[in-house]
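Okay, handing you the structure first.
The complex is shown incomplete by one protein chain, all other protein chains being positioned as in the whole.
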Amino acid sequence: MAAGTVIGPGTVIRGNLRGNGGIEILGKIEGDVNVEGDVVLGQSSAVKGRVSGVHVTLAGAVQGDVQGSEAVLVERGARVVGDLIAPRIGIAGGALVRGQVRTEGEAGLPPARIGLQGRIHASVVQPRISHTEARPAAARPPVEAAASAASNPAQSAAEKTQRPAERQAPPPVVPVLGKGARARKKNKTRG
Amino acid sequence: MARHNPDRHSPDMSVLGPATRVTGRVSGKGALSIEGVIRGNVSVTGPAFIAPGATVEGDIEAESLDVGGTLTGDVTASGPIAVRAGAVVRGELKGAEVSIEPGSRVAVRLDTAFELDLSFPPTR
Partner (left out) sequence: MAGTLIGDGVTVEGEVMAEEEVVVQGTLRGRLSSTDAVSVGGSGVVEADVTGTTLSIAGQVTGDVNASERVDLQAGGRLIGDVRAARLTIADGASFKGNVDMEV
C-alpha cells in the first residue's frame, strides 16, 4: 500500500508535485500540486501555485487556483487568493478568500468583470484609476434584461447560468484596482 | 454553521412573505426577511435574510446577509455574509466575512481585502 505523502512543516519545495494518493502539506511549496487523491493543506502550509486534488481541505495560505474533483473546503483561518472550483465548495466563516468561487455546473461570472479582481500581481502593476470612474457600465450584469426575459422568476437564475452569451470573450476593459487594493498597496509601501 | 433564523415577530423585522412579489427598490431601516420574490435592489440598515425558496434579482446592501434561497446580484454587507446549503448565488459578495456551506450552488466573486505575503527562502 502506498504510504501517504507528507510535506513536513520544515520543508520547502520549489517545483511541482504530482501523483496518486493522499497528500498532507504542512510546509511550503512554490509550484503546482496536482494529485489524484485528497489534499490537506495544514495551518502552517503555504502554496504559491495551483492545487488540484479530489477532496481539497485548506487551512493554510494559497496563492493560486484550487480545484477539487469532489470538493474544496476552506477552513477558518485559511487565506486564499485565487479561484475555487469544485462540485461542492465550503468556506467557513473566518476564512479569507479573494477570487471567484464556482461550483461546477454554474457558468462563470461575466468575464468583463474579471478585471476588477483584486489579484495580488494585478494590484501591483495596474494603473491608478479610480474604482468608480473606471468601472465600465457594460460590465454590470444584465440583471434587468434577464429578469424581464425570464417568464418564471424562480427559474430565471438557473436559465441565466445556461446562457452561452455570458461565456463570450469580453470587450476590452480598463483594468482597475480592486476595492481596497490601493489601501493595501499603501500599507505595503509604508510598512 | 448554525443557521441564523430571523425572528419574524421582532418589531424591527420587515417581512416580504412567500406570496409577495416586488418589482422595484426595497429600502428601509431594520431587518428584512425575504420569503417571496424581489426584482430590484435591496437596501436595509439591519440584517437581511433570503429564505429558502425566495428569490432576489438585484443588488443588496445590508448589515449582514443570510441566503438560503436564490440571489442574482452583488452584496455589500458591513457584517458577515452566509450562503447556506441549497442556496443559489451569483454575483460579487463583499462582507466582513463570507461563509459558504457545501451543498450551495455558487458563482461568486469574493473581494476580501487582506495581505497574503508568501515568502520563500532563496534557492541555495
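Going by the order they are written in, the chains are A and B; count residues from 1 in each one.
The definition used in the following text is that contacts are C-beta pairs under 8 Å (C-beta built on N, C-alpha and C of every residue); 3 or more make two chains touch, one makes a residue touch a chain.
Every value quoted in this text rests on a predicted model; they were computed, and no experiment measured them.
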item	value
Residue numbers in chain A that touch the chain omitted from display	2-21, 23, 27, 31, 35
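Here is the rule we use: only the chains that are shown with their structure count from here on.
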item	value
Separation of chain A from chain B, taking each centre as the mean of its C-alpha atoms, in whole Å	19
Footprint of chain B on chain A - complex, ascending	12, 14, 28, 30, 46-48, 61, 63, 71, 73, 79, 81, 88-103, 105-109, 113, 116-118, 120, 141, 143, 146-147, 153-154, 156-158, 160-161, 178-181, 183-184, 187-188
Partner chain A, residues of chain B touching it in the complex	1, 21, 37, 39, 55, 57-58, 70-74, 80, 82, 88, 90-92, 94, 97-116, 118, 120-121, 123
